[in-house]
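Of the protein chains in this complex, all but one are displayed in their positions.
By letter and in written order, the chains are A and B; residue numbering begins at 1 in each of them.
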Amino acid sequence: MFSLKSFLLASCATALMSSAAWAADPIKIGVIAEAQAVAGSSIAPAAQLAAEEINAKGGVDGRKIEIVVYDNHSSSAESVRAFQRAVSEDKVNAVIASYISEVVLALEPWAGRLKTLMITPGAASDVITQNIAKNYDQLKYTFHGYLTSTSLAGLVCDAAKDLLVEPYKMKTAVIMSEDAAWTTPLDAGYEKCLPEIGLKVVDHIRMSPDTTDFTPIFNKIEGLKPDVMITGISHVGTQPTVQWKSQQVPIPMFGISSQATNSTFWKDTNGAVEGVFYNAVSGPGVAVTPKTLPFVEAFQKKFGNFPSYAGYTSYDDVYMIADAIHRAGGTDPDKMVEAMEATDYVGTIGRIAFKPKGDPNPHALRTGKGYITGLMLQWQSGKQVNVWPKELAAGTITWPSFIKLKAASN
Amino acid sequence: MPSFVTSRLFWIGALTVIVALVLPTYVSGYVLGLLTVAYYTAVFAMSWDLLFGFAGEVNFGPTFLIGVGAYTAGILDAHFSPGLSIWLCIAAGALAAVVGGVVLALPALRVSGPYFGLTTLVAVLMLQNFIVVAAGLTGGEIGLAVPDVISIDAKTNYWIALGFMLVSGAILFGLSRSAIGLILQASGQDKIQAGALGFNVTKHKLAAFVVSAFFSGLAGALMVFYMGTASVSTFVDVGVGVQIIIAAVLGGRRTVIGAAIGAIFLIGMGELLRPLGELATLIVSVIALVVILFFPDGFLGIIRGGAKA
Partner (left out) sequence: MLFWQILIDGFAISALYALGATGFTLIFGVSGVLNLSHGAIMVGAAVAAWAAASEFGVGPYTGALIGILAGFILAFATYFIAVRPIQRSKAIAESEKEIFILTATLLWGIIIQEAIAYLFTNNAKTVLPIVEGVTTVFGVRTPRNEYFTAVICWVAIGLLWFLVNRTRRGKAVMAASMNPRGVTLLGIELSSIYLTVWAIYGLLAGVAGILLGMFLGVSSYSVGPLTASAFSIVVLGGLGSVSGSLIAAYVVGYLETGTAYLISPAYRTIPALLLLVVVMYLRPQGLFGRR
C-alpha cells in the first residue's frame, strides 16, 4: 500500500525533474504487471528505480528512460489490451511483462505481431521458449528473464540432494503442485531428477489453483508416509501453508513456493510458514552479486518494503534493455533482439546470458556454474535465511516442532 | 408527444452512428481496440436483455452461451487450421451456441425465479469445470491460443465489430418491437394471461433462447478471432456474466439499445479510470450503483428525460 503512494510521489518528482534537460526522444519501456498481487507489485517500482539510476548517469546515449505502467489485474485479456495500447498509443520500445505464465503466453504472439521486444521478469513456463524454437522468426521478440520450470526443478533437486538426502538419508517424496501452465514442465522435471538424487516419487498430486481446503490433500499425502513434500505452488500459498501447520503435518515442505519469497509472508500466515523451504534467485541479506544488496537497500529506502522476487529481475531487465539499445545503436526492434541475444550482464540475481537460436529453449536464461544458480531459503523465526548453496549460506536448517526427524548424520 | 420523443431519440441515434463510423480517422488504434471490445460486449448485453425481457427472469448464464460459441470456434481453429477457414469456425461457434441454448432452455424453462437463475448459473459453472478438466482439448486454465486472427489492423477490426453490433442491434431491437416480440414481452411479464390468450408461451420462450444464444455465440466467436486467445476468464467466468447484467440494467433494461449503451459505458469508464489502477473497478461499480438507485431506467431513461413509472 505504502509502496503505491511513494511510487506515485516518486513518479511525479521524476516527471518534474526530467522535463528540464533532455534533448533527444526518451526511450519508453512499458511495464505490464499485477499491481494487486504481492509478487507483481514490485515489478513496476523496481523498473522505475532502475530507470532513475540510469537517467541520473546520463541515460542511454543521451536519451532518458521513461517507464509506462499498466495494471493488468492478473488477466490475460487485459494484458493483451494493455500491450496493444502500449505499442500503438504510447509507442513503447520494449515491454516488461508479468510474472504469470498464462499472461506471458497470451502476449507472446502479440509481441511477434507488433514486433516489440518483450521480457518477463517472473513467469516460469518452458513453453514460452519452446514456442520461440518452433517459430523463431515470428516469436524472437520474447525473452524469458526468469528461470524456466525445468531449470527450477533441477535447482530444487540439487538443493534437496545436499540438504535432505545426504544428511538425513531421505528416501521418498511426494510431489505436490498446483495445476497451472508453469508446473507441467516443473513436475516433469521433478519426476526425472528426484530419482536421480535418490528420492523415490511415491505420488504426484496436482491440485486446482482454486483449492481452499487442503485437508484431504495433506491427509492423503500423510497416508503415503513420504520423507518430504516437493512443492510447486505460486497462486496458492497462504492457505496450504497455514493448514499444513494447523494440521501439524509431520512432513517438511521443500521446493517452489512463490508467495513464501515475499517478506510479508510471515505476517500473512501468522507465522505458520516456519520451517518451509523455498527456492529463489534472491533473498534478504544474500549478496548473490555485488549489485544485489545495494539494490535491496535502494528499493527499501524508496518504497518502504522489500522487493518481491520479480522486483530483482525487473530491475535487471531495465538495465539489460538499456544496454541492448546502446549496443544496437537505436530502437530498431530486430537490432534490439540481436543485441539482447548477445547480453552478458551481471545483475542482482547472477550473471545473465540467454540461450541462442537453435537451442531447444532459445532466449531462456543460462543456468549452472558461472551463471544463475539460485538459492534455497528457509523461514526461521520470522526471518528468511539462506541455507544453500554452502558458499552463500547464512545459517543451518531447523525443523518446526511437529516434524520429528532423526538428527543429521554429519 | 411520443412521436416527438421517438424522433429526438432517432436523431441522437443517427448522429451517434455517424460519429462511430468516422471515428477511425480521428482516434488512435488503441481507442479503436477498446471500442471493438466494447461493441462485442454490447452484443452480449443486448442478447441478454432480449432474453431477460422475453423470459422475464434474470439469467446468470450469458457466459455459458458465449463460452460455448467462443470455445467451439477457437478449438476448431486451433486443431484444424489452416484447413478450416475462420469464417467456418465462427459459423460453427454460433451453431454450437444455439444447440447449447436449446439444451439449457429445456430444464431452465420448467422453473422460474431464483431457480431459473440457479439453473443458468450451474450451466456456467459446469462449462467452466469442463474447460478446466478437459485441458488437453481446451487449453484449460491457461487458455487457448488460436493461430489466426481476423486482421491485425485496428481499423478493420473496428469496422467489423461496429457493423456487427449495428446489424445485431437492429435485428434484436426489431424483434423486441415486432408482433412476436410484444407477445413474448407479455408472456415474460405475465405468463398466465398470455397463456390464457392462447399463446404457446414455452415455444416462444424457447425461440427467445435460440435468438439470444445465436447472437451471443456469434459475438463470442468473433471476439476470439479478434483477440487471438480464448480463456475462461474472458468468456466464461461468472464475473463476465455479472458485467453483462450490470451493463444491461445500467443502460436501461428491456430496451435492447440501453444494453449496448451500458456495455460501452462500462468498458469506456474502466479505461478512462485506468490511471487509478486498482480503484478503477471500484469507482465504476459505485457509479453503476448510484445510477441504478437514482435512475432506475438507466442511461436510456436519462436520455429520454425523466423516469417512467
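Criterion: a residue touches a chain if its C-beta (ideal position, glycine included) is under 8 Å from a C-beta of that chain, and two chains touch if they have at least 3 such contacts.
Source: prediction; values computed, not measured.
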Would you mind spotting which of A:Q130, A:T238 or A:T289 touches the chain that isn't drawn?
-> A:T238
Touch criterion as defined above, residue of A:S88, A:Q130, A:T172 or A:Q247 at the omitted chain = A:Q247
Can you work out which residue in B:I160, B:A186 or B:I246 touches the chain that's missing from view?
-> B:I246
Candidate in contact with the missing chain, chosen from B:L125, B:V210 or B:I303 = B:L125
Residue, one of B:V238, B:M269 or B:I302, that touches the chain absent here = B:V238
In terms of residues, what is the contact footprint of the unshown chain on chain A?
-> 1, 36-38, 41, 74, 179, 205-208, 210-213, 215-217, 219-220, 236-239, 242-243, 246-248, 259, 267-270, 272
Over the whole complex, note the residues of chain B touching the chain we left out.
-> 52, 58, 107, 110-111, 114-115, 117-119, 121-122, 125-126, 129, 133, 189, 238-239, 242, 245-246, 249, 253, 278-279, 281-282, 285-286, 288-289, 292-293, 296-297, 307, 309
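The rule we apply is simple: only the chains that are shown with their structure count from here on.
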Approximately how many whole Å separate the CA-defined centres of chain A and chain B?
-> 38
What part of chain A is in contact with chain B in the complex they form?
-> 4, 35-36, 70-71, 73, 75-77, 80-81, 84-85, 88-90, 101-102, 105-106, 109-110, 113-114, 179-181, 208-209
In the complex of these two chains, what residues of chain B are touching chain A?
-> 28-31, 33-34, 37, 132, 140-143, 145, 149, 152, 154, 227-229, 231, 233-234, 274, 277-278, 281
